[in-house]
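Here the complex is missing a single protein chain, while all its other protein chains stay put.
Labels run A and B following the written order; every chain starts at residue 1.
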Amino acid sequence: MKAGRSVLTVYAGGAYAFLYLPIVVLVVYSFNRDGVGGFPPQHWTLDWYRTLFADSAMWTSVGNSVIVALSTVALSMLIGFPAAYALDRYSFPGKSAFQRLVLLPLIVPGVITGISLLLLTVTSGFRLSLATVIFGHATALTAVAATEIFAGLAKLDRSLEEASADLGAGKLRTLWHIVLPGMRTSLLGTALLVFTLSMDEIAVTFFLIGRENTLPLEIWSRLRRGATPEMNAIASLIFLFSVVTIFLSQWLMSRNNTERIKP
Amino acid sequence: MNSFLRLEGVGKRFGEHTVLESILLDVEQGEFLTLLGESGSGKTTLLRILAGFEEPTVGRVLLEDQRLDTIPPHRRPIHTVFQSYALFPHMSVFDNVAYGLRVRGCARAEVTTRVGEALEKVHMDRFARHFPRQISGGQKQRVALARALVNRPRLLLLDEPLSALDANLRLEMQRELKSLQREVGITFIFVTHDQSEALAISDRVVLLHRGKVEQCGTPREIYSTPRTAYAASFLGKSNLIRGTVRDGIADCGAFFAHAALPDGPATFSLRPECIAAASRSAGDGLVHFDAEVIAEQFHGADSLLTLRCCGGMELSARLAERHGSGGHFAFRSQDLVPLEAA
Partner (left out) sequence: MARSRLSAWFVTLPPFAWIALFLFVPYCLLFCYSFWSLDAAQQVVHRFSLANYLHLIQTPLYLTVILRSMRIAFSVVGLTLLIGYPLGCFLVFRAGKYRRMLYQAVIIPLWVSYLVRAYAWKVIFGNEGVMNTLLLWCHATRHPLGFLLYSPFAVIVTLTHIYVPFVVLPVVASLEKIPHELLESSSDLGATAWQTFLRVILPLSLPGVVSGATFAFLLSFGDFLAPLLLGGPSSVMIANIVANLFGADYNWPLGAAVAVVILFMVMVILTITQRLERRWRVA
């Protein structure tokens, strides 16, 4: 029995190793002069990072990605919140069909969402550009936003809203003063999640991209031409960014909770 | 003398907090023993130690002279009926009851027979194919019982099994449990915070208070002769009367009574139902006193009266008939029970 306990722990350790191994490898090799070849890595250097920072095309694509991501967050939350609210509070004919349609992009391969939007763009005569990318991301990620917001709405204490109505506030007032503040944590977490997913989105973007690249597609086109160790550097930076983001979101959420506890 | 179950100095500490302090207890085979106490008294912890879900910090537990506390729960010949029944939701009533037998590798035919018998005994044989979510609380209770008993344990532990049932169902289940225990002959250890329940069904009651055994005895014993003020107040209502003893007579202000105690201050317990209305004749071995009725609560079968005696002492009395606004009351000398000093 005791042996059984440690077997599970060892197994779990192996699982974690599997999850983190590739990332560790990347980070380690980004400091290796000879790039990827050679084990163990020798010749530690920051050269690749220097190359990276001088690479203007890369940073332009980062800028594009950020623009797209911020716009996507705004759009997906503006669409996703009413959708989640309607699903949570109202009943109307076609509700389950509506729900299924909203959540479809979650399980349908991104390729399909991408090409269908491409068809729409072409049919309506628009050109492919960052704008089309934004609409693509927003459509795909509204599903994520709606799911998260729905979960957040379900956790709210309804009696607070009833008290607000009882005291004379209309639905809109109640929404602004009671519901939204109560959802602060949830909304923040959702925004962060959508931002991260948009920054990394490839499948839908692939079909809707115009002349300007987003970061993942810039990396992608470089990889097609043949990888350079500079890739390790950018990958490591992305990883660092992701970790910082998740810790930031955790810190923000925990701060929100302690604020509640104060009388 | 070898007792069936013996707890030798069993204590449990969680960090700084002592939940149980050196419990010494002997349980006889075939008895219905109740661990009675309020929340925080340690009764549930004690039960969990017997079941094997907690380890005692000190002391040992012996079952028929074999060390019990060193055996893991799944190998103890003890089963538990949980407060929330803990029926497996994904198994039918039949499969729930059969669980213990199947886990032990019992033959199919035997399983069917024994489970059938167990379900019949608790009157749930018609529900064999039902699932837990389809039956009521009381029915779940019976299935939980059957599930434990079908394995013929040496000892059955019941953790407040009736607390989730409504009043009428509780009384019915109390009767059923008692008769079931008699029929099956297995030792039951029953945990509850309800003193009337404990008095109604137990062969013996162990009153726990702050991790210690306050008193142990048959229901009648601990009710009529409580040892401490806590015991007197916890089990039913009681009047706590202070007095001073000199030369074998206790001076309680409103009356004098015999008390075989050394000189000095003393506290006594007097049950309200022991006080009766009396006529003014002395020499009948009763302790008499005068009092004025200042409050009365009608309880249907009787009334609870608050009496103010001379000297200001207030007593509760339970009388079946009302006798005006004041008068003369009496009680038997032996009903004035001396209590241990706090």
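Operating definition for what follows: a contact is a pair of C-beta atoms (placed from the backbone, for glycine too) under 8 Å apart; a residue touches a chain by one contact, two chains touch by 3 or more.
Remember, predicted model here, so these are calculated numbers, not experimental data.
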Given B:T34, B:T80, B:T192 or B:S316, the one touching the chain that is not displayed: B:T80
Touching residue (missing chain; options A:L128, A:L188 or A:I202): A:I202
Touching residues on chain B - with respect to the absent chain: 51-53, 72-75, 78-80, 82, 84, 86, 88-90, 99-100, 103-104, 131-133, 147-148, 151
Touch list for chain A against the chain that is not drawn: 1, 4-5, 8-9, 11-12, 15-16, 18-23, 25-26, 29, 36-39, 78-80, 82-83, 85-86, 90, 92, 98, 101-102, 104-105, 107-113, 115-120, 123, 135, 138-139, 142, 146, 171-172, 196, 199-200, 202-203, 206-207, 216, 219-220, 223, 227, 231-232, 235, 238-239, 242-243, 245-246, 250
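We adopt the following convention: only the chains that are shown with their structure count from here on.
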Length of the line joining the C-alpha centres of chain A and chain B, rounded to whole Å: 59
